[in-house]
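With one protein chain removed, the remaining protein chains of the complex are shown where they sit.
For subunit A:
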C-alpha cells in the first residue's frame, strides 16, 4: 500500500484523483464467469477531461462503476481519492463516493415529486449538513448551472436539458474531485446536448473537477482533452492529455498491452450431440474462427 491512506487535499495536484492498476472485474452469471474488465490501468488527475469510448459491451460502464466506487474490482488495485477501495467496508465506500465523486447519468435519475433544490441537496443530507445550509448551497449550485430561477420546480415541470443541469448541480454540490458522466447527452436533442456539454466543460475548467465522460458520440469524444478507448474489457488506446502530461507517471499513461488470450466464455458453442467429428472444444486456435477474436491493439493517434 502507498502511504497516503487519506487524501491530503491541499497537495491534491500531486495525488491522482483515481488510480487503477491492472484492475479486473469478473461477474458470476448462472455459474459462468464473465470477464467484463481484464486488467485495466489508468490514472485520472485532478482537472482531467477524459472521454471514455468504445462499443457496447466493451466494459466502459463497468469501468465507470469501478471508478465511481459503486463497485469493487475482483483483481488489481484501485485507489480513489487516496484510498484503496479493497480496504473499505460498504459504509466507507458510501462516504468515499459522497466526498470525492459526482455522478451524472444518462437518465438523469432525479427523485420525482422532489423539488430541484432538494434533489441537488440530496448528497448533503448524507453528509449531515443542516437543512438551511443544504438549501443555500444547493441554490447556489443551481445558480451556477443557470437554474437559479427554478429552485422549487419538480423534475416533471422541467425540460430534459434542465433536468440534466439539476443532475449536474447535484453531482457538484459536494465539491467532488471527479465528475463521472455516463452518456450525459444521450437522452437530449443535439442543441440541448451541446449546451449541457458546454456546461460540463465550463465547470471542469472553472472548478478543476476532473471530468470523465462515457460517450458513444465521436464528436463529443473529440472535444475531450484525452480519449480512452476500450474494447472487450481492456483499454486499447489512451491519448495523453497535453495539459497534465508533464506530471503524470509515464508507466500508467497507457493501458498495458492487451492480452490475446480469449476468455473461456468466448468459445464457440456447438450442439454437443450433433458434432461427432469435433470431439473437444477448440483451444486458442479455434477461437479465431469465430470472427470475434482476436482483438487489435489500437495505438494512440489512431483516431480523430
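Criterion: a residue touches a chain if its C-beta (ideal position, glycine included) is under 8 Å from a C-beta of that chain, and two chains touch if they have at least 3 such contacts; residues count from 1.
Convention: contacts and distances are computed from a predicted model.
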**Study point:** UniProt protein name of the chain not shown, from "Tryptophan synthase alpha chain", "FIST N domain protein", "Glycoside hydrolase family 57 N-terminal domain-containing protein" or "Macrolide export ATP-binding/permease protein Ma cB 1/2"
**Key:** "Macrolide export ATP-binding/permease protein Ma cB 1/2"
Practice item. Using the touch definition up top, pick the residue from A:77, A:109 or A:153 that touches the left-out chain. Key: A:109
Practice item. Could you tell which one of A:26, A:95 or A:192 touches the chain left off the display? Key: A:95
Exercise for review: Pick out which of A:65, A:144 or A:231 touches the chain that's been left out of the picture.
Suggested key: A:65
Practice item. Would you write out the residues of subunit A that touch the absent chain, in ascending order? Key: 65, 68, 70-71, 90-91, 94-95, 97-99, 103, 105, 109, 111, 113-114, 122-123, 125-128, 131, 170, 174
